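Notes to accompany the following structure.
Missing here: one protein chain of the complex. Every other protein chain is in place.
Our next item is chain A:
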């Protein structure tokens, strides 16, 4: 409960992280996008936090969650204020704190009222909550003053205290979703979540044990080694991946330079004249193989940069991990470097069309290629 925050204040240590948001759906959608391995490393920085998940030392998924998706975000670096905790900090980034957390548990906690929805977008998220049975909250105006004083007081701290009464007078037409306040007191403390369906409803407090972070796989992507860069609507890639037979074990991306770019190189010209596609996604499975060819059409591939013919294969099981993030994203950037390291970035549209040009959060997957010699 709130005692955690009080205790830390008593020992003169502000919590490392205090974040609150009035609607958890977007936050939950971002976490869900990387939720394929339960143990996630969370790194907290001043500008937001980064959730990293890795699988088989090959696939690295990172969700970048920026501070401005929260209504309130306060980060107090552990290291200067509490030097005794410095062993927890990342050696190379002194100012950040990191911990590991069971990601699935965190998402389940956020969805404890069944209101975190499965979709990040505002429209479908709202529809999902609409179906859900709400806690009764009308007609108990007199009772709630005492019960909800606590929650109300907490709400007012983030400058939205007035909303509650207005909501009441307007019959809750503005669906605010489930609000959340997250506190992390520092290394060794649990991550404390206070979740309220709305100001008048019940609140729940979850404490999730955190673990000390271990070093993650590092797969740096050097932009100057990039050989293929494609930006396309996520729906194209999503449809392509979902159409593939699940029995496929290998997925190959084939890129060919567009004709305009390769004027100097004659050897590609005859092949392109034959209709070699710009981008081909190829998969082979038990019952056959599948190829999907995408032409150089602005409606399909918004950006296509390819310096030389590229063929790299990846394990389909790894690529299909991206599907959940892909489903809630709008645009995908697909990059491959000269050694085949694949970087897939999914732009996750923010539900609130903020006037300020806040950067949308995104999820990045990096995947090592299969060794063609061995396959």
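Heads up, the rule we're going with is that a contact is a pair of C-beta atoms (placed from the backbone, for glycine too) under 8 Å apart; a residue touches a chain by one contact, two chains touch by 3 or more; residues count from 1.
As a convention for this text, contacts and distances are computed from a predicted model.
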item: The complex's invisible chain, by UniProt name, from "Rad9-domain-containing protein", "60S ribosome subunit biogenesis protein NIP7", "General transcription and DNA repair factor IIH subunit TFB4" or "3'-5'-exoribonuclease"; value: "Rad9-domain-containing protein"
item: Which residue of A:55, A:207, A:245 or A:338 touches the chain not shown here; value: A:245
item: Residue among A:204, A:290, A:307 or A:320 touching the omitted chain; value: A:290
item: Residues from chain A at the interface with the omitted partner, ascending; value: 236, 239-240, 242-243, 245, 277, 287-295, 297, 299-300
